[in-house]
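Taking it in order: structure first as structure tokens, then the write-up.
In this view, the complex is presented without one of its protein chains, the others remaining in place.
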Amino acid sequence: MDKGRLEAFTDGVIAIIITIMVLEIKLPQGGTLAALTSGLPVFFAYALSYVNVGIFWNNHHHMLQATEQVDGKVLWANLLLLFWISLMPFTIRWMDETHFAATPTASYGVDLVMSALSYLLLEKAIMACNGYDSKLARAVGNDRKATISLVVYAVAIPLAYYRPWIAIALYLLNAMVWFVPDQRIEKII
Amino acid sequence: MDKGRLEAFTDGVIAIIITIMVLEIKLPQGGTLAALTSGLPVFFAYALSYVNVGIFWNNHHHMLQATEQVDGKVLWANLLLLFWISLMPFTIRWMDETHFAATPTASYGVDLVMSALSYLLLEKAIMACNGYDSKLARAVGNDRKATISLVVYAVAIPLAYYRPWIAIALYLLNAMVWFVPDQRIEKII
Amino acid sequence: MDKGRLEAFTDGVIAIIITIMVLEIKLPQGGTLAALTSGLPVFFAYALSYVNVGIFWNNHHHMLQATEQVDGKVLWANLLLLFWISLMPFTIRWMDETHFAATPTASYGVDLVMSALSYLLLEKAIMACNGYDSKLARAVGNDRKATISLVVYAVAIPLAYYRPWIAIALYLLNAMVWFVPDQRIEKII
Partner (left out) sequence: MDKGRLEAFTDGVIAIIITIMVLEIKLPQGGTLAALTSGLPVFFAYALSYVNVGIFWNNHHHMLQATEQVDGKVLWANLLLLFWISLMPFTIRWMDETHFAATPTASYGVDLVMSALSYLLLEKAIMACNGYDSKLARAVGNDRKATISLVVYAVAIPLAYYRPWIAIALYLLNAMVWFVPDQRIEKII
């Protein structure tokens, strides 16, 4: 089956998530510069989530460029990925409202892990459907980068109960690693 | 007429429905693990609706793959299907707020029946437009699977007034039957 | 310039309008059948708006099928049409909350007129860009149907101040006339 509609649907869902996230930022209390400044931490939290969702979209975009066809399993793996990404505004808002308490901070990590796992699952489903000698399979290999990423999250989540900021620093680190879209795929295309 | 825009529009509507549904989950009261746990039933209710809408999207995707052209009747049948699917977040929220009272639970079943009927209507409209020897017609036949599905719903709705959980169990059963996208269409493509 | 992106953008905007309109229906007060019944008038009001927006989408779909290229003027005419359509959920909600008072009912008519005028403007802009011997120009002619439609609205709006229900009946009449997508275009394609 053709991949075009899978891409279009994913774009629609991620466009809504990314937009609604930014629209949820609350108005400052009053029209002064001080009111604006006191809202800056929240602003940065949302900017970071924007980047995180942007990373998933960019990598998805690259992965699908190296894909030739899709089947029913790929559709469901993709819906699973979108499900976890769609929970991101929810977990971020929770972290915000509880001033980065331990459980919300850990939940955000769990959401990132589930998204990363779904992404790997989608990658496997696409490879199974396109053959292990397809462009994607040759570009990605056994995807060591994703595995390291999962290990970092697995360490960060329990640490949220010790010091939430350590967990957040590790989430940031992980985001930075993925900021540059997949060079391996760009090379092979 | 070309089917591309019908697909794109449907993707847009379903993307919004599926995303807003997840965004509607309320934040837990406080930042503890207990607060998160007490919200789990609602979380599963939303996860199930996500799967239900996902099923319609996957099957729609398969059906349109086997479609060559569309006409004005197909456009309206599709809009009718989207109307009933768009009511799903509404009926789910109602079930939630009334703790699965009889009428809301029955309403959810009515919404699922109307969606299933609209889906069949759309199938018929596409066959009428593409000819009864088209790929879709050969793949789907008289669609016995959909007919059985309708019968199960017809039984579940009155049962909601006896014991709501029986109705919900039947809805789940129906979802499971449709979870696997249409193999008949995959075979013929 | 290529018309593909104009179609995609329009689909996105209309998909959001149509979906959010349905999501705005308020939950019934309590879980009884009586609570559901008392919400039925609102439900029908929303169903009608859904049909109205659906009519614009279907006709837009037909018109663009007969279009070969677009320019900057077409883009702006299209944005103007989307602006007026996007105000429909607003005017409907206002009619709802004021129990069909004169001014809100007249406003709804004004919104429909502006949408219809923008639609004609878009039609003209497309013809200017594709030539007056293009497929669209031959199919539509001087569009007498649209002109009659505008006259009916012009009569309905002042009547809203006499008896709102007469205005609403005229809006319904107009919707019915446009329910069948443009046969003239289907014939020529």
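The first chain written gets the first letter, and so on, giving A, B and C; residue counts start at 1 in each chain.
Quick note on the criterion: contacts are C-beta pairs under 8 Å (C-beta built on N, C-alpha and C of every residue); 3 or more make two chains touch, one makes a residue touch a chain.
None of the values given here were measured: they were computed from a predicted structure.
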For the chain left off this view, which of C:79, C:114 or C:175 is in contact with it? C:79
Just the residue numbers, please: which parts of subunit A touch the chain that's not shown? 7-8, 11-12, 14-16, 18-20, 22-23, 25, 27-28, 30-33, 35-36, 47, 50, 54, 57-58, 61-62, 64-65, 180-181, 183, 186, 189
Touch list for subunit C against the chain that is not drawn: 1-2, 5-6, 8-9, 12-13, 15-17, 20, 71-72, 75-76, 79, 82-83, 86-87, 89-90, 93-94, 97-98, 101-104, 107
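Keep in mind that, in the parts below, only the chains that are shown with their structure count from here on.
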Rotation angle for the CA superposition of subunit B on subunit C, to the nearest 5°? 90
Do subunit A and subunit B face each other with the same patch, meaning over half of the contact numbers show up on both, or with different patches? different
Subunit A to subunit C, mean C-alpha position gap in Å, rounds to 38
Chain centre separation (subunit A, subunit B; CA means) in Å: 27
Among subunit C residues, those touching two or more other chains are 12, 15
